[in-house]
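Omission of a single protein chain aside, the complex is shown with its protein chains in their original locations.
What follows is subunit A.
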């Protein structure tokens, strides 16, 4: 919501005369209007020379504001929306899909937490490759550790397509995955903001999956530096990701690394304050001696915590 001036084009009743009246009460923007005692304002308006017109203007602005909030939905409509727009995207591994009841759900924020070299990035590659191979829209990959390996993506794409693919289809598929390098949290917010604008205003621009690998490394330099500042940024990024996921039907996947806690055991780097933000939290671990990995549920809306699955990472 902006200044009253920009409303004039659409609602001619909010003309300069009306705005002058408002300005005399320190009302310059729509927000200012919300903070006013409207009853008192109506009384003042009646004492002016043209009370009817001023009152109409006030009603008009209230009307505009009432239309600002999202419409309400009932459960049936929510379910229809979920079935229509919030499908699951396969991660290209049957066992993980079974664990997650289909895969990464559009509209949800999924977090992958695990120690170094536990295979977080590989799961991201795999999910991105499968989505690009079998889906229509694009995949956006935000890389903070220069670990995006196009060669590995090409390997996954080759493995996941049902038939041998030629160079031209490989090019077409790989052009659907777009990678951005980001090295600080403010740039991430910037890029998410730009993404939101593009999604809103361009109908030909579609994204089905957004990956941030890793979110925790962007937060580490600002966490605990000066009070709650880092936490505020973290929560802001979390909510922005969830908003984008819900409004544009995107499956969002972020990774989080692990650090030692006081007792010597490992805990997620993004801690208590982050914990409640993602819809789905998954823990990843790997036994490097025999190439087996485990994924277990730390939090999920409809799967019990602690359920785990063993799987093998796809090799080259």
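As a convention for this text, a residue touches a chain if its C-beta (ideal position, glycine included) is under 8 Å from a C-beta of that chain, and two chains touch if they have at least 3 such contacts; residues count from 1.
The working rule: contacts and distances are computed from a predicted model.
K.L.:
Can you work out the missing subunit's protein name as recorded in UniProt? Choose among "Methyltransferase small domain-containing protein", "DNA repair protein RAD51 homolog 3", "Large ribosomal subunit protein uL3m" or "AP complex subunit sigma".
P.N.:
Record says "DNA repair protein RAD51 homolog 3".
K.L.:
If I consider the whole complex, including the chain that's not displayed, which of A:90, A:214 or A:249 touches that chain?
P.N.:
Checking each option in A:90, A:214 or A:249, the one touching the absent chain turns out to be A:214.
K.L.:
From the list A:13, A:28, A:154 or A:298, which touches the chain that is not on show?
P.N.:
A:154
K.L.:
Decide which residue listed in A:122, A:249 or A:293 touches the omitted chain of the complex.
P.N.:
A:122
K.L.:
Since one chain isn't shown, list which residues of subunit A touch it in the complete complex.
P.N.:
Within subunit A, the residues touching the omitted chain are 115-117, 121-122, 125, 132, 138, 141, 144-154, 170-172, 174-184, 187, 190-191, 194-195, 198, 202, 204-205, 214, 216-218, 220-225, 257-260, 264, 266, 269, 288, 315-316.
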